[in-house]
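A single protein chain has been omitted; all remaining protein chains appear in their positions.
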Amino acid sequence: MCGGGDAVTHDRRNPEAAIAEAAKTFSNWGRWGDDDRLGTLNFLDEGKRRQGAALVRRGVSFSLAQQFNMDGPQRGWRRRTNPVHTMLDTGADAALGTQGMPHGIGGADDVVAMPLQCSTQWDGLGHIFDHGKAWNGRPAELTVTSDGDLVTGIEHMASQIAGRGVLLDVGRVVGTDGELPDGFAITEEHLQATAADHGVTVERGDIVLVRTGQLARVRRGGWGEYAGGPAPGLSFTTAGWLHRSEIAAIATDTWGFEVRPNEFDDAFQPLHQVVIPNMGLLIGEMWDLEELARDCAEDGVHEFWLAAPPLPITGAVGSPVNPIAVK
Amino acid sequence: MCGGGDAVTHDRRNPEAAIAEAAKTFSNWGRWGDDDRLGTLNFLDEGKRRQGAALVRRGVSFSLAQQFNMDGPQRGWRRRTNPVHTMLDTGADAALGTQGMPHGIGGADDVVAMPLQCSTQWDGLGHIFDHGKAWNGRPAELTVTSDGDLVTGIEHMASQIAGRGVLLDVGRVVGTDGELPDGFAITEEHLQATAADHGVTVERGDIVLVRTGQLARVRRGGWGEYAGGPAPGLSFTTAGWLHRSEIAAIATDTWGFEVRPNEFDDAFQPLHQVVIPNMGLLIGEMWDLEELARDCAEDGVHEFWLAAPPLPITGAVGSPVNPIAVK
Amino acid sequence: MCGGGDAVTHDRRNPEAAIAEAAKTFSNWGRWGDDDRLGTLNFLDEGKRRQGAALVRRGVSFSLAQQFNMDGPQRGWRRRTNPVHTMLDTGADAALGTQGMPHGIGGADDVVAMPLQCSTQWDGLGHIFDHGKAWNGRPAELTVTSDGDLVTGIEHMASQIAGRGVLLDVGRVVGTDGELPDGFAITEEHLQATAADHGVTVERGDIVLVRTGQLARVRRGGWGEYAGGPAPGLSFTTAGWLHRSEIAAIATDTWGFEVRPNEFDDAFQPLHQVVIPNMGLLIGEMWDLEELARDCAEDGVHEFWLAAPPLPITGAVGSPVNPIAVK
Partner (left out) sequence: MCGGGDAVTHDRRNPEAAIAEAAKTFSNWGRWGDDDRLGTLNFLDEGKRRQGAALVRRGVSFSLAQQFNMDGPQRGWRRRTNPVHTMLDTGADAALGTQGMPHGIGGADDVVAMPLQCSTQWDGLGHIFDHGKAWNGRPAELTVTSDGDLVTGIEHMASQIAGRGVLLDVGRVVGTDGELPDGFAITEEHLQATAADHGVTVERGDIVLVRTGQLARVRRGGWGEYAGGPAPGLSFTTAGWLHRSEIAAIATDTWGFEVRPNEFDDAFQPLHQVVIPNMGLLIGEMWDLEELARDCAEDGVHEFWLAAPPLPITGAVGSPVNPIAVK
C-alpha cells in the first residue's frame, strides 16, 4: 500500500489558487444550456439505462443505505442530528383498544424529523457554492433561499438516477485488510489500478461507487469522528479524472467523499467546491457498500444495475436515499 | 361504465363477520415461517428481478412520487401534517459571506419533518392490526411499541422491492375521461378487464399499480378531501384476488388504496385489516401514476422494471418512497 | 360604535411614504446605546415590578395562553403549522411492561415540533425588518442569519418580562356584544376611551393587553382566516401613541396585532415595520384574554401582575409563551 498524499502537486498553502484553477479548468457551466438543473446527470441517458438493466444476471439485490436512526454518526455539527423517529399510534394502543376504531382494526403511524444530510444521501446541486455562485453560474442567494433551492431542488432529479453502477473497491485493492486508513488520499492512479484489478471499465454516464472501507472500520470500533473527522477519500487531484471520465455521479462510504484532513493547510472540502457548483457532479455520501462489495469480490463482477432515487422534497439541497443495486 | 358496488355480496351491516371470514380465508400466517418479516414480498424473487430487468427496452424512466412539500393533501388527521422542509444554511448566507468558511466555499443544508404516511409511501407490515394481532399473528403490543416496530420495521424491506411492475389503468379502461368517480369500488372483474384490455398478465411476485385517475382529478380541482375522504379504490371483495394472484405488492394513486366510503355501513378500511396483518401484503398509496400511465397508453406496454426502495428508518411502520419505473 | 377607519389620515396609495415618516418620527434607535438588545423592555424597570407585584390583591391567577395543539389556527402560510406533539413513551407501554425498567417504574416522554409563531407568542426584535435594517439600525443580514438572531435573540429577554399589566378591553367598551368586527382599526381615541371607561391609566413600562374579542368570535364560529385574514387590530395611526406612551410591550388576542386588511391599498403589516425594527417595541399575539377580561369586567380592576417569560431558545426571533396574570 502506498500513501495517497504524494500525488498532491498543489501548493498546500494556497487552496484559493488551486480551487480557482480547477474550477475554471473543469467547469461544465453552460454545457447543457442556461436552464440546466441536472449537471452530470445529463450523461446518464436512455442507452445507459438499457446497458445497466442488462447487467441483471442473477437477480440478487442489495440495499446500499445505512439504517436511519438515533444511533447514527451525527454529533450536532451544523445542527445535523441523527433522525428522530416517533410514533403517533402504536400496537399497544391498538391492543388496549384505545384507538376508537370500529370492527377491531388498529393502526400505527409514525413521524420522522431529520437533516437531509444525516445519513446515506445525495448532495443536491444547491448544496455547495463557490464564491457565491451555485451550479451553472447562478447567484447563490437567488438559487437557495430560506424557501429552499428554487432552481435546482432535488425534486428535479426524481426520475433520472437509474443506470449502470460500477464499484471501485479501493479499500480491498489498495488498502490493508480491505481498508484505507484515515487521511488516505485516493488518486486517479488508485482508481485506475482498482478498475484494472476488477477488470471493469468506468464509462460516460456511470454511477461510480468508491469503497474505502472506513464504514467497516467504524462499525467495529464505534463512530468516533465519522461525521466530519479524518477519513480516506478522493484526492483533490482527482478533479480532472472526475471531469474527463464524464461519469454521472459518484458515491463513497464516507461522510464527505473527499479525503480528510483536506490536502491544504487551511481548507474545508475543496473538492466539493470544484465539483458541485462548477462541474455539476452529483455526489453520494455515507453509502453502505459492504455487502455489495463482498458479493463483487466473490463473483468478480463489479458492475450492476443501480437505482438511487432521491425523495423529491421540493427545494431540497440533498436527500436521504436507499440505493438499490441489482446484479 | 358500471358502478363497482354491485359486486359486494357481504352484509353491509356486519363488517366484523365479513372481515373475520376474509381474514381467515386469505391468511398467510406461517406461510413463510414464524420469523417472517416480509409477507408477500417473499413472492418477489430473483427470477422476478431478472424478468423485470428484461423489460427495460427504451431506457426511459419515470418517478412515481408526488413532491413532498407543504402544499400536500394532509389536513391534520391523526396528526398527519404535510412535510415541513426548513433550511439550516442558505445561498443567501453564502453570498453574504456570513458562514465562516475558508477559500470562498459556501454551503446549504436542510432538514425535513414529516409523517411517514404524508405522501407517496409504503405501508409497512406493522401499520395495521386485526384485533390486536400484527402480521403473522404476532401480538400488536409486542410488535409496535413507542420505540417503533421492533419486528417488522420497514428496514427489513430495504433491499427487496425491485422487480416487475404492472400498471392496471382502471381509470382509463373502465372510467369516464380516464377517471373513476369517488366511491367507485374496483372489483376483480374490473381488474381483469383492464389487464385484458392492456394485453398484460398479472403474475406471482409482481408489483401491481392500479390507477384510478383520482390524483389527476384533484390536481385540477384542488385536494379537497383527498386525504381520507371519498375515493375510488379496491373493493373489499378483491381480497380473494389479491391472495390468489400472489402479487408481491400493490399501489394506487389514492390516499387509502381501498374504496371510500367503505362498503359497510360503519367501517374504516376493512380491506386493510384483511390484507396487511393477515395476508402480509405490501400496500403503496398516493403514488403518482400519471406520467407513466400516459406513456403506457401511448406505447401499449404496461409492464416495466420497478424499483421502490423504502427509506430504512429503523422500526418505521411505513416509508416515503420515490418509486422508479423504467421501460 | 364607530368605524375605526376614519382616523387614517395617510395616503392609502403610498404606504412607503407613511411608513418612512412614522419610522423616522418614532424611532428609538440609539436611545439605549449601540449594544441594546431589549428595545422598549428598557422601560420595564425594577420600580415597575414593585408596582406590579403590589397589584396582587386576591391572589387569583390567569393563563393568557391558547393551548398548543394540532387544532390551532395555522394553515401553512410561511410553513407555519400547528404544533405537532408526539409521544416517545406512553402509559400503554408502561402498563404492558415493555419499557425494560426495574421495580415497576414506567415513564412517558414526549416531543414537540412547532413554529415559534404558531400560537400565543412574543415577536422578538429580530422578527421584522425595515428596508434591510433590524432593530437599532443593524443590518438585517448580519443580525438574523440561518443560524438565528445572533444579536437580539429572544434569550436576551429571558428575565425581564414581569411587571404591571393593563388590560384595555376595547371589544367590550367600543364593540358590539363585546367584540370588534374584522377590519376595525383601533385608534388612539379608542384606546383612551377604553382606559377612561375602565378607570385605568397606561403608564411608562406597562405591558398593555388589547382585547378585540376576535378570539371569542372564532371560538364560536371556527378559526376561518384567524391566521392572517381580516381582523380588528391597532390602526397604523397608533404608532405615535405607542411611542409616546413608552409602554414596554403590547399584546392582542389576534393573529397580527394590527388591523387587517391593513390601511393601505397594497401593504403587509406596516405598523409592524414601524414598531419592531424602528421603535423596538415588544409585540405579543394570539393571547387568550377571555377569562382575564371577564374577571376585570366583574371586579372593575384592569391592572395586575403579569409575567410572560419567553422560552430562551438561543437566537430565536420569537417565542411561544404562557403569560400569567395575577390579581
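By written order: A, B and C. Residues from 1 in each chain.
Here is the rule we use: contacts are C-beta pairs under 8 Å (C-beta built on N, C-alpha and C of every residue); 3 or more make two chains touch, one makes a residue touch a chain.
None of the values given here were measured: they were computed from a predicted structure.
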Visible chains that the absent chain touches, using the contact criterion stated earlier: A, B, C
Option from B:Ala54, B:Leu96 or B:Ala297 whose C-beta touches the chain left out: B:Leu96
Absent-chain contact - pick from C:Phe62, C:Tyr226 or C:Trp241: C:Phe62
Chain B, residues in touch with the chain not shown (by the definition above): 84, 86-88, 90, 92-93, 95-96, 98, 111, 113, 146
For chain A, residues in touch with the removed chain: 70-71, 76, 79, 81-82, 84-90, 92-93, 96, 98, 113, 141-142, 145-146
Contacts of chain C with the absent chain, listed as residue ranges: 15-16, 19, 45-50, 52-54, 56-63, 65-69, 71, 78-80, 83, 85-92, 94-97, 101-117, 126-132, 134, 139-149, 155, 158-162, 264, 266-270, 272-273, 305, 307, 309-318, 320-324, 326
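Simple rule for what comes next: only the chains that are shown with their structure count from here on.
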Angle of rotation relating chain A to chain B [CA atoms, steps of 5 degrees]: 180
Chain A and chain B: spacing of chain centres that average the CA atoms, whole Å: 28
Residues within chain C bordering two or more other chains: 84, 86-88, 90, 92-93, 96, 98, 113, 146
